[in-house]
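Of the protein chains in this complex, one is absent; all others appear in place.
Up next is chain A:
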């Protein structure tokens, strides 16, 4: 079901009505039914895949819980040999967790990467079909529900989350519909209990959710979808295009990606808020970041948190990680040596994040680039500090902040050249092209050739509104909360204006092929 369709709006209204009509204790069933309808309408194969993953999480979680309970009893007992039996119990937990994670993550890896790996290996053998290419349909929200269920299992193993006796409740946590399209990836602690506890209708919260949903549609339909054909035209046939157009195209691509992805997030969070459920934030105005590290703490927050919690911490705090740090400290000194395991883990994580985007060389370059930038920023921290001090780049002065933000923009922008091109060579050639031929003599004709003046004006005003709201939020003003509590004569005109903007300037309707969210089917 397309989130931008009229049928989706009818579906949401039905879920809201059923949710608030049901008794408090049974309200989770409305979410379950809604999720079941949404998932099955997105394809039966995907629904079956997700159900298998949910079953694994349910059974695996229960078995892990039972083993944990047994381990606790043995440790309490203090009988002869109970210590050894408790250790054996821990080993069984580890093996069980590894087994379920292999099924969970293995299925995702197979679907996403088998065709590309098989085609690449067949290419090496000069076209002989050595390995079959399995072009399986990618289920809706594949990596989101895979990561969410894997995180839940690891948290149960760590004793930070509970297993569920009821398989339907486990299924709901894995397949909660608003976050299937593009995430966010929630932990059990963030979402589990919220889904299962019935929420009363709170007018202010409901209105705030409705506002957030509208704002999300505005970002997606008025900005992202308007820029979609323009960025495609700008970056498709670059030929003899002047450098400023190539660079402008990449900037617009980045803004489109932000409006698209964060817009989708606002729709998911808005719908959830109307149901009394608060989903974790996935974007916190990333373009105001003063470093690449900060950018990644503000962009796709829950994906970063997942990799940090389930990969970076286990790697760096393991006995091997600590021992590596100690050995490195002896060679490079305490300060640098201690951060070497962190730098290496960060590099690995960014390579994986790159590969998560796609199974191609560009994704690898994209991830490795960010990994190297991050690893260098960690390893050379003392040097950066000295340089910042020498160039007076410290403190909260506006000029310093602006410089640091511009530096981050440049570093992030460079990576985008590999995000949409089809090969690293093409990415590099486009990057090179953006530096040459800055000829503005045909500026007006070239700009209107890719988008009409009217469209440029609408896109410009919409992006200015987005920038203004982001600046206000960055200054700590809770616009959504304030508007939800504002007087009716203030609130409704603003909401009507937003609604009218979407209806008049949004890209939809007959003859318009609605663009899917850019991060769907990941």
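As a working rule, contacts are C-beta pairs under 8 Å (C-beta built on N, C-alpha and C of every residue); 3 or more make two chains touch, one makes a residue touch a chain; residues count from 1.
Everything below uses one rule, namely that contacts and distances are computed from a predicted model.
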From the options "Ferredoxin", "Transport permease protein", "NADH-quinone oxidoreductase subunit NuoF family protein" or "Phosphopantetheine binding protein", the chain left out of the display has the UniProt protein name "Phosphopantetheine binding protein"
Contact with the hidden chain, among A:92, A:297 or A:491, goes to A:297
Among A:42, A:289 or A:316, which residue is in touch with the absent chain? A:316
Touch with the omitted chain, as defined above, among A:308, A:407 or A:491: A:308
Please give every residue of chain A in contact with the chain that is not shown. 158-160, 293, 297, 308-309, 312-314, 316-317, 319, 321-322, 325-326, 334-335, 338-339, 341-342, 345-346, 378
